[in-house]
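The complex appears here without one of its protein chains, the remainder shown in place.
Letters A and B name the chains as they come in the text, with residue numbers starting at 1 for each one.
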Amino acid sequence: MNASVISVILYLLLGPVVGGLLAGSDRKITARMQGRQGPSVLQPFYDLFKLFNKQAVVVNNVQDFLVWGFLVFIVFTGCLFFSGGDLLLVFFALTLAGIFFIMSACSANSPYSSMGAQRELMQMMAYEPMVLLVGIGFYIVTGSFAVKDIIVFSNIPAIVYMPGIFLGFLWILVIKFRKSPFDLSTTHHAHQEMVKGLTTELSGNILALVELSHWYENVFLLGIVGLFVMTSDWWSGLIAVAVCILSYFLEILVDNTFPRVKWEVMLKSTWIVTLIAGVINIMILTLIK
Amino acid sequence: MPVIAFLICFPFFAAAILSFMKKHGKTRKYFIFTCCILIVAAVLYFVTDALLSGKNATYLTETHAVDTLMLVAEIGIMGLVIYYGVRYKKYYVALLSAAQTGLIVWLELSGGSEIEGMHIVADKLTIIMCLIIGVIGTLICVYAVGYMKDYHAHHTDFKDRRPFFFAMLFVFLGAMFGLVFSSNLTWIYFFWEITSICSFLLIGYNKSQEAINNSFKALWMNLLGGLGFAVAIVYCAKQLHVVELEKLVTMGTGTEIALIPVILLAFAGLTKSAQMPFSGWLLGAMVAPTPTSALLHSATMVKAGVYLLIRLAPALSGNLAGMMVTTVGGFTFFITSLLAISQSDGKKVLAYSTISNLGLITACAGVGLHEAVWAGVLLMMFHAVSKSLMFLSVGAVENSIGSRNIEDMHGLIVKLPELAFIMIVGIAGMFLAPFGMLISKWAALKAFVDSNSVLLVIFVVFGSSSTLFYWTKWLGKLVAMIHNSERLPNTTKGSEWFSLISQAFIMIALCISFPVASLYLVEPFLGDMFHNEVPAIISSGNVNIMLMMLCMIVILPIAVRLLTFGKKKKVVMSYMGGGNAGNDRSFVDSFGDKKGMYLANWYMEDYFGEKKLLMPSLVLAAAAIIILMVIAIGGAL
Partner (left out) sequence: MLKVSKSPWLLHYDGSSCNGCDIEVLACLTPVYDVERFGIINTGNPKHADIFLITGGINAQNEPVVKQIYAQMPNPKVVVAVGICACNGGIFKDCYNILGGVDKVLPVDIYVPGCAARPEAIMDGVVQAVALLDEKRKKFRKGATE
């Protein structure tokens, strides 16, 4: 009980810090890969501060509330996860947060944000099966959906049983982190074909909240990556952190290597990967257990 | 017992009186309201009595007079069907009806069904079904009063047959009560047939060519199921010497003796619940007025099919019948949710969604284990409430804006805020955490994983994501805030409002109180059915977290409002590359002219359209049913 409270507090306080540093190192490493110097690793914090200091212009009076809903439920998802809660409920809460975000874009009734919303919805449809399979995979291996049970289940990391699911999860992380080739709806890259997609009509402190939500979300997602590697031994935590860093680096590499694809390619490839990597893994697991 | 008799017979009596009340006025309106109040009162009395006494009740071993009456009625129904079949030159309908009624008449007359047993049962599942039929059903009848007035004001080309319409609604309620209270297979069959006829007559209400064609489609598919039902009854009576559903299920659990009637009854359930390949009739039934769609084709009649499957659940576990049911159910869940993506007609989306959810309940029943049936019952409860709410609000919106196309509901939150809000509550209730359908889907997923049905897990997992897509699309259309839209005049009648708001409350109340319902109704029912205890599928910790989420969703708008009170935000135009014409609805093109901007949802008909997906899925589902039935029946003979 105490451990979960401490984890939640750590997540709430350190989440933005870690998330911001992740975003900053993303930009730095991307720049170095492109032969540039790149901004400081603290740049995302400067960005956030600037956004909080800008005037907020809106197109209607509900988009703010919807973005707050997005932030609140992302933080709720992360807190639920880090306090050891039920993994499927965590993913359902994540879906709820995503819906709030899409609603804020739809409410703006503007061409770019609406297109972004449809594309974001398509992205959600693409990754949702894999995400649910992750939860189910953990359940079959450890007999419980609760994160606190999964961590201490045995001294063999779950990834040994679920390599396919792990690879499938890394695949959909490309979508979740909003990286090429699957950054259809909105991205941190410069000028994209749909202006800024989902976030086109957001500005000032509301845009800052979206950034913050993305940082919390990224920390949570890396937490799931770590979950694949954690065992009941304390030093597995260090290995988990290393695996997270490596996975994040892999995502950055993929981002810089592949161009954006059309939604058909994203949907088909993701569902096929889910079927092959995820489902076959599940079938093997049900046979073993 | 007298309450039960009242519940079954009173609606028929009310229907008879209603068919004579030709004048459209307050008398009829208040008469309907009074009948509804009486039915609700009777249901509540029955439920309280049953819960307090705590035990299941069975009645009536001596029913010869009633049986004869039913036989006469069945022949009458056959006559009606043959008449319509001949009149509209749909002879296959007449043949089907003659075949099944012929079988039953032969059985009765040859004394084959004179087997001792109870005819009425009242257990916990009956309580749940009674509440659904009694409360939701009557709320829909209340709604129908206001709705039909607007309907005929808009559709002056349709003949106003409202007395007939209301009478049919009550006949249907009576038949449903009869169905859920019966434990004798011939009685269930009798009420089953009445519901098929009601559906047929109500779909063809406006007598347009499309309506007539669709009503016959519904009729032949339901009659085909009825034929399966009749064959099952004959087999049971002659070969197995049982006519009680309970006894059949006990006999069929774990053995192969009763496989043939069980699989035939399951087949009947599949047709009634519009599973693939019989989904066409439900889609076609959308041409009927909205109260019909809500009452028959989402909240109650199609529930009769899954109700039968749930009753059969222990006898479906682990055998070919169960395999057929789970495969068809899971596949239907997935494919119809893909098909719903390509539809823009609101009622068609709701129809596909209904079939999809029924598929999930079917799959739960087919798995036949404690956890799965728990999920199935919960799904049934939540779906009945949420879906009727959705249908009723679509009907009200259709009367106000003249269209039920989702594209025309763009910006509804500004044009018709109250209706839009109720619709948002309804849609959220269909797929979002922490609302009901999500809870049941979660339980179903867990149950499928526990029973090692990998195929079902795949179907559910992919189907959930496509479900998410078409509901959120619709939600997005509703919340678009188009600048300077005007509020439309709201022509929704008081009775419609009463019904809509009551149902919204019931839905939210059910989301909060489902653990109580589970504890006092569902768990005892499952304990009787499976003779085992299973730990709570959704633990109390998770229930608390979901309550927290519900509170957060409610508090959030209030909190944001309070925090930003007084701070004025600058409102600017939306970004259209600098070419916004100033009103957020049009942009200036390169010639300097204004062009209207139109935002549409994605329908992706090339991938998810009926042209692409329907034929292959009908073929696959039909093949699954035929192959599995042939193997099962062939193997058992």
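One rule holds for everything that comes next: contacts are C-beta pairs under 8 Å (C-beta built on N, C-alpha and C of every residue); 3 or more make two chains touch, one makes a residue touch a chain.
Because the structure is predicted, anything quoted here is derived from the model rather than measured.
A.B. asks: Using the document's definition of touch, tell me which of B:P2, B:G25 or B:G592 contacts the absent chain.
C.D. replies: B:G592
A.B. asks: For the chain that's not shown, point to the residue among A:D26, A:D64, A:D86 or A:E201 touching it.
C.D. replies: A:E201
A.B. asks: By the contact criterion defined above, which parts of chain B meet the unshown chain? Give residue numbers in ascending order.
C.D. replies: Touching the chain left out of view, chain B contributes residues 570, 572-573, 575, 577-580, 588, 592.
A.B. asks: Under the stated touch rule, tell me which residues of chain A contact the chain that is not displayed.
C.D. replies: Residues 27, 31, 34-40, 43, 45-47, 49-51, 53-57, 190-192, 195-196, 199-204, 207 of chain A touch the chain absent from view.
FYI, only the chains that are shown with their structure count from here on.
A.B. asks: So the centre of each chain is just the mean of its C-alpha atoms; given that, what is the distance between chain A and chain B in Å?
C.D. replies: Distance between chain centres: 37 Å.
A.B. asks: If we count contacts the way the header does, which residues on chain B are in touch with chain A in the complex?
C.D. replies: It is residues 411, 432-434, 438, 442, 445-446, 449, 452, 454, 457-458, 461-462, 464-466, 468-469, 472-473, 475-477, 479-483, 539, 541-542, 545-546, 549, 552-553, 556-557, 560-561, 564, 569-576, 584, 597, 599, 601-602, 607 of chain B that touch chain A.
A.B. asks: Any idea which chain A residues touch chain B in the complex?
C.D. replies: 55-62, 64-66, 68-69, 72-73, 76, 80, 85-86, 88-89, 92-93, 95-96, 99, 102-103, 105-114, 117-118, 121-122, 124-126, 128-129, 132-133, 136, 139-140, 145, 195, 200-201, 264, 271, 275, 279, 282-283, 286
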